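Moving on, here comes subunit A:
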Amino acid sequence: MSDLPGLYNYWVTVFLMMAGFYVVISQGNLVKKLVGLSVFQTSVFIFYISMGKVAGGHAPILTEGVTVYSNPLPHVLILTAIVVGVATTAVGLALVVRIREAYGSVEEDDIQALDNAADTEPDGPADSAESPRP
Partner candidate 1 sequence: MMLLLEILSGVCLLAGSFLCITGGIGLLRLPDFFSRVHAAGLTETLAAPLLLTGLMLQMPWSLELLKVLFILILVMATNPTASHAMAKAALHAGHEPKLGDGSEQGETSSKA
Partner candidate 2 sequence: MLTVAILAVLITMVLALVRAFSGRPSVYDRLVAANLCGTKTVLLIALGGYSLQWHSFLDIALLYAMVNFVGTIAVMRFFEYSDAAEETDTGGSV
């Protein structure tokens, strides 16, 4: 499938990127935002890797009888980016856990409402007893 020439790979990348972006800006749940962020991240990875592809090329591992290799540089960048990505995601998750403990919710709206309430009355917010969706 990668033998077809064209730009469709980039278009799919853009689609995925926008899907992740949409999740990040439209959804209120912080964990879901992180999932959206990782979808976004993955689209960037796909973009880099598609740029490094050479038609008819082989994986950049020296093999006998192969002269055309794909570009190893994007691979290196993305390889480290993936692992760094998981580390940063973990930091995000830790922040979410702390937010959950401090505010009792991981929904953006609740957090904002609690912040506003805290601004008006300094006693601090009461428990935001939002019953979970069944």
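Criterion: contacts are C-beta pairs under 8 Å (C-beta built on N, C-alpha and C of every residue); 3 or more make two chains touch, one makes a residue touch a chain; residues count from 1.
Behind the choice of candidates: all candidates are chains of the complex that A comes from, given by their letters.
Keep in mind that this is a model prediction, so the values were computed, not measured.
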Candidate touching subunit A in this complex, from 1 or 2: 2
Residues of subunit A that touch candidate 2 when the two form their complex: 58-59, 61, 63, 104-105, 127-132
